[in-house]
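All protein chains but one are shown at their positions in the complex.
Up next is chain A:
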Amino acid sequence: MERNLTQIALFAALIAALGLIPKFTLPLGVPITGQSLGIMLAGTVLGAKRGALAVILFLGLVALGLPLLAGGRGGLGVFSGVTAGFLFGWVVAAYVTGLLAEMWAGKGGWIAPAIASAIGGILVLYPIGIIGMYLKLDATLMGLTLSMGPFVPGDLIKCVLAGLITQGLRKARPGLVAG
């Protein structure tokens, strides 16, 4: 019980800290911010249930008024904004990523957690975020879907990073990683 609770709390803190540290640049010059990577890692490292709970805890603190989202954003306003669907979608994304990571635990090196992250963090998250935008904006679903295009390459790179980091954690701390 103690370990479950502290891992959920520390991963919620990690997601927050990843939003506070500066963005880093990959060799091709692609800038990456860490927060959505933190959501993927919550799933691949903690598994479905604990990963989703870590994200819920993080979002709960954002709603309570802590400026924990990237760029120092927070408060109830972000849940009324255009990107609110993505915030709610993070919970489902972490759950699905975790579920797949648990199913493929220990298999396929870094590729299995990377694919789990891609399914959870892109294929599941994007539709929820797009529906959230559709409910707020007077735009077509197709237009909104196409507007997500520029984010896909960066998110795919994050999936690969989530896979590599999960594999590294597996080697460094065997038994502590769900995926």
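Operating definition for what follows: a contact is a pair of C-beta atoms (placed from the backbone, for glycine too) under 8 Å apart; a residue touches a chain by one contact, two chains touch by 3 or more; residues count from 1.
Everything below uses one rule, namely that contacts and distances are computed from a predicted model.
Q: Pick, from "Energy-coupling factor transporter transmembrane protein BioN", "MalK_3 protein", "Transketolase" or "Histidine kinase/HSP90-like ATPase domain-containing protein", the protein name that UniProt gives for the chain of this complex that is not shown.
A: The chain we cannot see is recorded in UniProt as "Energy-coupling factor transporter transmembrane protein BioN".
Q: Taking the entire complex into account, which one of A:L66, A:V92, A:I131 or A:M148 touches the absent chain?
A: Residue touching the absent chain, from the options given: A:L66.
Q: Using the touch definition up top, pick the residue from A:L37, A:A112, A:I130 or A:C159 that touches the left-out chain.
A: Final answer for the missing-chain contact: A:L37.
Q: What chain A residues would touch the chain not displayed?
A: 1-3, 5-14, 16-18, 20-22, 24-26, 32, 34, 37, 41, 45, 57-58, 60-61, 64-68, 71, 73-82, 136-139, 143, 161, 164-165, 168-169, 172-173, 176
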